[in-house]
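Subset of chains shown; positions unchanged.
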């Protein structure tokens, strides 16, 4: 049985056993954060999260299980649940709250993860109604972003909020004169050599989408993506690289770049535009790079916007950048968009597009003698 | 003549006299803040506002009269005007500006209320065009929120802005360690006993939707709602209670909870979901409670978000929470949504739904022998 693509044959076999189907739905949900409807990709990502930190892996699993269960209880569309579409927000809610709340393995934090993951399912259904219904684009991970930010900002003033040290409200300031964009692991660490700095920025930039600040986690995730789609894996690396380069060009803080913070939004944005929402052509490939640049600029902007409350940008930059580029469909006759309901993998989109073209040419050829 | 439900017979009689029709439209507008298209409910709420403070009652009346007049002058749909749909934002604009601007009974403040109430009519028509047109959901009280916040924030730096002491810009901070969620009437007041604390939180939480910080006002409003719909009155109390409990669970400031600030958004949100926008079933009842929880979380979040400008959250938490839950329609086959144009009262929705079901069964039964 093939592990390539969306693993439809496996998915149908899993349907025979409710527990297996549920596990399959959850793993696909994890993979769907980067548009991979494939349980092996999801499994690789879960492993990467445990590599990052066991508490992170546990929290992500808790989130994806709860958000998927909530979808079943509320009576959401079964096909969407099986494709993991009610899991990807949940795994991110779990991961984010495990990172930004303290302490680790705390029962109250787990309660907030359960609450947040459930609400993410409801909000995602509502947003999907608006976005897909009126504009034919998905709301991406907006539900995760909104639910997590709503919780974190309120928690500043809640006795039971459990906000940790990473949330530190401050005044926005013009710091441009004193910013150093030398790549290094921490503010007081020595400058990294070029290869070390670049490899860390790129692969931590992939792990950071799942809150795993680890070069190994990043590599495991790329391999997991490649199981489902080689094109997607390439654009993941390209996107994270473009994010890093944009940060360097703008003169952003080198510690943030080294730790992958300029990569994770750009990685997911490039992957979405370069093959998933548009059939891969040289033009959509160039747009994927442009979208990665825009996502990086948005990361810089939203990070500064949130300084007064000490909040993280999360994946809002990815959401806004990718929405802008995916909404180009219809505006340019040179692009071949893939409708939301028809999305599988970049490779299948290419094959289908080629098949359609040869069929149309065939019809054309037949039409001449007739 | 019955005062139950939407009082259609009375409404038709009032149509005979233009002044009476206008008064009826205004009172229905006051009732529509909590989805009650009933002039007696509106009258009870006006009385509750006067109980809260005569200046509050006057300002609310000024707002509802001006916003309803503006709708007539601009040429809005007469049916919508008669149902109070151009009054509910105005009464809230009046109430809010009377509370957050100073001094009371000031002629300049009255001018700003007239300006704000007029603009609320225009903005509501625009938002309704977008929300109902493209997404089949109403914009709730968003126009009130936007107009009031636009005025209050600008007024920080206007010589004639009249902002009062309740608007106090500050730095957002992590205060979680020092927050006490003991219920008490003021920061320096003694802890309330349980019954006193809970009753105040719940019924002030109902009065606060109309800026009346008074337990008596809250009770008068619940009675007024019950005139139109008993189901709505029950969900009002349930919603305010859930808001209070959410605040206690999160560990919010006990003074705010005691004074009803955690109740008013949740009360209106629960009422909307539990019977108005969905036919009441056990599932929509549970969702109503969940929506009240979400509204309370949003209240905590938006309150903290607005700290740098010292602004109040107003009813934005209610708007966002209710929008999210109402947009679930279509996502779940287990819910029975009521279309915006068909909304009357929870009781009538139940009766119509039962009638439809029995008719369908009747058709089914007939179909068998045929």
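Each chain gets a letter, A and B, in the order it is written, and its residues are counted from 1.
FYI, contacts are C-beta pairs under 8 Å (C-beta built on N, C-alpha and C of every residue); 3 or more make two chains touch, one makes a residue touch a chain.
Small disclaimer: the values here were computed from a predicted structure and weren't measured.
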Whole-assembly copy number, given 2 chains displayed = 3
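Following the convention adopted for this analysis, only the chains that are shown with their structure count from here on.
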A CA-based fit of chain A to chain B gives a rotation angle in degrees, as a multiple of 5, equal to 120
Whole-angstrom distance, CA centroid of chain A to CA centroid of chain B, is 37
Once bound in the complex, which stretches of chain A touch chain B?
-> 74-77, 115, 118-119, 122-123, 125-130, 133-134, 149-151, 153-163, 167-169, 171, 308-310
Across the complex, what residues on chain B touch chain A?
-> 134-135, 171-177, 179-181, 249-253, 283, 287, 290, 293-294, 297-298, 300-301, 303-305, 308, 323-335
